[in-house]
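Every protein chain but one is kept in place in this view of the complex.
By written order: A, B and C. Residues from 1 in each chain.
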C-alpha cells in the first residue's frame, strides 16, 4: 500500500470530500430568517451610528428583504460550494445591491454573526416549545376535569397502593410540563443576549452600538465579554437539557399508556390515528406513537451528550468544532416539538375506560391504608395500626374476600377501636374524598389544583 | 449445571447478597442531618395541628435532637440491616422516647420523607456551590485587575488572531461562572419545594399542614400534586446538569492552562502545590491538578447520564429504581465543589509570564485586522480592505518582517488611503486600546466589566 | 473580595485539599494484588535477564510476598499521603528489603506499571463476569426445561401477538447472555496484552524481556508500540461497553418481571427474599430487586460515558486525566457482577404462574395468525389470507366469542378453503407445536436450542 494508491486520486477527490465534510449549508440554511434578521439589524445600526451612511443602510436592508423574498418564494439558488448560509446570502445581496454589499461585514465577524443567528433561532424555537407545552398542559386539564370522579389504582413499584382519581394522575403530568415551561423560560433569559459587536473575539474599533442591534432583534441584553460571546454555547446546551427533560416526562407517560393499552390493563383505547393495526389481528392496536415517542427520548439524550462532549476541553475562543452545535439542536427541536404537539392531540381523543380501572381497583386491598389511618386517628401509634391492619388483610386474603367484607367482629378482633363507621371509611370513593389536603387526590384539592393551572395558562396568552 | 448447584447455598447466601444490593445505608447516611431536620419539622407541625399532642411533639423533637448529637459525637451505631438512614434514626428514636416514637410516622411515608431529605441536601449543596462559584469569580477578578495591561495572542481555531488583554481572557471565564451561578439560582427555586404531606402517593387523611413543614425547613413552597411530589426527580437532574456545565467550563480553562504550561507556550508557571515533578527531570512540572480536573468532567457527565437513563420510561409514582438517585449526586457534588474550590485556590497563586505572552504576540501578524479596519474606517468597503491587507501581509511575510516594519510607501502601494498615522494603529497596545466598546478587550470596557462583576459579587454577601 | 480573604488560609489548606483531590490510594488500593503480581514478574524477569542479580530478584520477590501477606492479614498501614497503591507498596518493600528495593523500578515507569495493574484487574473481573453470565444462562436453561409446555402470550408492541412457550421466552434471554459472554471473550484478547517495558513512553534502554513478564502474569502477548502502551485505555472502555449491554439485557428482563408481578398480569410470584412488603398491605410484594437492577443500568451507561468523555481529545501519551479510569470500572464491575449473580439466584427460586398465563392467552385472538397461515398453506396469497382472517376475527369479536368458537359455516364464509381440520390448527398448543423450525417456539426446536446451550455451558467448565 503505497502513497500512490490513494495519492493519485487526491487532487480531484479531496476538494469534493473535504467540501462536503466542512460545509454547513445543507443544514444551516434553516437559519436564513435569523441570518437576514440579524443582518438587517446590523445594517440599520451601522447607519444610525454613522459607520455607514443612512442611504447605504437603507440599500442593505432593502437588498436583504429581497433575498428573504427570493428564499421564501423558492427562487433563491443555494450553492453548496459557498459553504454556509451566511456566504450564500451575502453573495446574493452583493449581486443585488452592488459593492455596498461589502460594507455589511463592517464591524462584524462570522463568529458573532453565527452566534446571533443561533441565539435567534433557539429563542424562537423555545418560544414555540412553551406554547406547545402549555397546550399539552391545557389538554391534560380538560381531560382531568372530565375524570375528577374516575378512580384507578395508584401504584408505587407498579404495585397497586391506594386509589387515586384519574384527574390527579393526569395532573401529575401537567405539573411536570409546567416545570418544563418554567425551565424553558429561565433558559430564554440566557439565550436572549445579543453577541453582535464581539466581532471575531476581541470587539471592534468601530463606534457601533451593540445595544441597538439587540433592541432591533428583540433581545433584552448584550454580551458582557467579547471572548465569551463568541465561544459560549451554554444556551444551546441548556435548551437541549430542557428538551431532554420534556422527553423524559413524555417517556413516562408513554410507558403508562402502553401498559394501559395492554388487554391485561385495558384502561385506555387508543385512537385509530395513533395506533397501527395488524392486517391479521384487527383487535390488535399497537400503540406505535407512544412507543416511538418513548424511543425518541434516546434521541434527545444523545443530542445533549453530543454537545457536552464537543465542548469539553475546548480552548478559547471560537473553534470550528462548534459548527457541530446546530444539527443536535435541530434534531432535538424536531423531536421535542413534534412529540409534545402529538401527545396533546392524541390525549384529546384518547378514550379512557373507567370500568376497567374500577375492576382493577377490586384486585388489591387498596383500602388497607384507610383502616390503618382509621386506627391511628383513634389513637393507636401508627406502627401498631399498620400491624393490626396487616393481620386483617391477611385474614381477608385467607377467606378470599375484600377487607370491607369482613364482619365488624372480625375487624374488632384486631383492635377494639374499630366501630361500625369503619365501613364508610373503607369505600374507595371515601378514601379518595378524605385526601383533601392541598395537593392530595381528593376532589377539592384536585379542583383547586386545576384552577391554579388554568389561571396560569390563562395568564400566558 | 443443576438447580442444586446454587440452590443449596441459597437460603444462607441470598439474605446477605440481596441485603447488600438493596441497602442504601452505606451512602444515604450522609443525609442524617436532613432526615432529622425534616422529622423535627414534621413532628412540630403534627403537634401544632393537633394530630399528636404538643407534649408528644416535644418528646419527638428532643429525641431527634439526641439522635443528632449521638451521630455527630460518633457514638451512634449504624446498622446495615436496617437498610437506610430513615430506619436507623427511627429505631434509635424509639429506643430513646419509647412508643411515642411510632407516632412520628403519622401522615408521612418513606416516599415523601426521602424526597424531602434529598431536596434539603441538594438545596444545601447548591448553596455551597454558589458560594464557591462566587469565590472563583472573585479570584478571576483579582487576577484580571492585576493584568489589565498584559497582552497575549487571542486565538480562534487555536491560531493567533488578535491581541487581547489577559484581563479580558480571564473575565471570559468569570462570565461563565456567573452564568453557572445564575443557573444554580434558577434550579434552587425548583429544589425548594416541600413534598411532605404527599405521603405514599395520594396525600393523607390527617389534618396536617404541608406549608408549616415547608416553613420550618425554610422552603418557600409546597408540592402541587401528591403523585408528582413522590416521583419527581427533575431537581436532581437539573442540579447535575448545572454541575456538568461547571465542569465543562473548568475543562476549558484547564485545557488552556495545560497548553500554557507547555514550554512551547510558557505563559504560566504552575505553583508547586498544584503540579507534580518528576524525580528525574526537576524542570518538569506536570499540571496534574488541571489534568485531573479536565478528566473529572467525564465524571460529571456520567452522573447526569446515569440519572437521565434511570428516569426514562418509569411509570408513576415512586419506583425503587429511584434509590439510585443519590450516589450520582453525591459523586458529582464532591467533584464540582472540590474542583471549583481548588481552581480558585490555584488561580490565586498561579504565576503568569507576560514576557512569554509578548514573545508569542510577535509571531503572528496579530495586527492585520487593525490595518483592515483602518482602511474600512477611511471608506473602503470591508471586503476590499481585507483584500488589500492580505496583500500587505503577504509582502511582509516574503520580506520576513512585521507589518509595522513595512515602509509607508510599501503600505500605500496596496491602498492610497494609508497615511503616516497607520503606525500608531498597528501597535498592539493601540489595537487593544481602541476596542473600547462595551464588552470589548479595551482597558475601559474591561474596567467597566470588572466593576459590574464586583458589584454583583458584593451584592451576594 | 480580595486575595487576602482566601489567601490567608492557603498555605495550610492547599496541601490537604490538593492531596485529597489528586490521591488515588483510597480506591486504587483495590489493585494491590495485581500490583504485587506485576512487580514480582518484573523482578523475576530483571533477574533472569541479568539486569539485576538473581539474589536481588529473589529478595525483591520475597519482600513483595511479605507485603502481600501483611495486606491480606490487615496489618499493612496504608498512607494516604503516599498517594497511590504503588508508592505504598514500594515504600513498605524498601523497609523490608533495604536499598535493593530501589532496583525494582529499574526499566519500569509508573505509566507502564499502572497500565499492567489495571489490565490484570480487568482481566480477572471479566473472567468472573464470564462465570456469572454462564451461571445465569444455566439457570435460564433449567427453568426453561421445566416450562417447555407452559404457554403465554408472546407480545410485540406489548400487545398479545402469538402464543409462545415460556421456555422460548426464557431462552431468548439465555441467548443475550451468551452473546455477552462472547463479547467479553473478544474483549479479553485485547485486555491481555502486557504493557510492561514501555516504561514512561518510549521503551527502555535496559536489556529486559517484555515477553517474559507477560508469560509470568499469564498474558499471551505484549505491547506493539510503547507510546500506545501507556496511553491506551480501549480495553477499559470495551469492558464498560460489555457491562452496559449486560445491564441493558437485565433491564429488559427486570421490566418484564415487574410487569408480570403486577396483579393485572400475575404471571410470577416473587420470592420474599427478592421483594419487600409493606407493613400495611401484606399482599403487596414490591419487586424491589428488579427495580433497582433496572435503575442500575443508568449506572453502567454513566460509567461508559465518563470514560469516553475523558479520553476525547487527549494528546499522547499518558495524561493524569487517566487516573479517572479506575473508579468507573470498579463501580460498573460491582454493578454488573452483583446484578448478574443476584438475577441468577432470584430466577432459581422465582415462581411462575402458568394458570395466569393461560388466562391471558384467552384474551387476545392469539391464534389469528394460525388461520391466516392455514389459508396461505392452502394456496391463498398471504395478503388475502390475512384479510379473510381479519374479517373472521371481527365477526368473533362482535359475537363475543373466541375464533375457535365460530362455526365451520361461519369460517367458510370468509374462505371456502376452510375445512373441519381448522379447529385442530386453532388450538394454542398446536400453534406452538407447529412452529418447529430451528429457532422457533415449537417443543422440538426449543429442546434443540436447550441442548446446544447446555453443550456450550458444559464446554466452559
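Please note the rule applied: a residue touches a chain if its C-beta (ideal position, glycine included) is under 8 Å from a C-beta of that chain, and two chains touch if they have at least 3 such contacts.
Computed from a prediction, not measured in an experiment: that's the story for all the values here.
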Handout entry: From C:88, C:111, C:262 or C:415, residue that would touch the chain that is not displayed
Key = C:111
Exercise for the section: Could you tell which one of A:32, A:223 or A:274 touches the chain left off the display? Expected result: A:274
Practice task
With the full complex in mind, choose from C:29, C:62, C:252 or C:454 the residue touching the hidden chain.
Solution key: C:252
Completion exercise
Where B:44, B:71, B:214 or B:305 are the choices, the one touching the absent chain is B:305
Completion exercise
Residue list for chain A contacting the dropped chain reads 1-3, 5-7, 10, 13-15, 17-18, 20-22, 134-135, 138-139, 141-142, 273-274, 276, 286-289, 291-292, 294-299, 301-310, 319-324, 327-328, 338-339, 341-342, 344-345, 348-349, 454, 457
Practice task
Just the residue numbers, please: which parts of chain C touch the chain that's not shown?
Solution key: 99-100, 102-103, 105-106, 111, 154-158, 161-164, 168-169, 171-172, 174-176, 179, 182-183, 186, 190, 197-198, 200-208, 210-211, 222-232, 234, 237-238, 241, 244-245, 248, 251-252, 254-256, 259, 294, 297-298, 301, 305, 308-309, 311-320, 369-370, 373, 376-377, 381-384, 431-432, 434-442, 445, 449, 452
Exercise for the section: List the residues of chain B that touch the chain left out of this view. Expected result: 155-161, 258-259, 261-265, 278-288, 291, 305, 308-309, 312-313, 360, 363-365, 368-369, 372, 383, 386-387, 389-390, 393-394, 397
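Here is the rule we go by: only the chains that are shown with their structure count from here on.
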Practice task
Quick one: compare the interface residues of chain A with those of chain C and tell me same or different, with half as the dividing line.
Solution key: same
Completion exercise
Cα centroid separation, chain A vs chain B, in Å, comes to 24
Completion exercise
Flagged in chain C as touching 2+ other chains are 286-288, 291, 305, 308-309
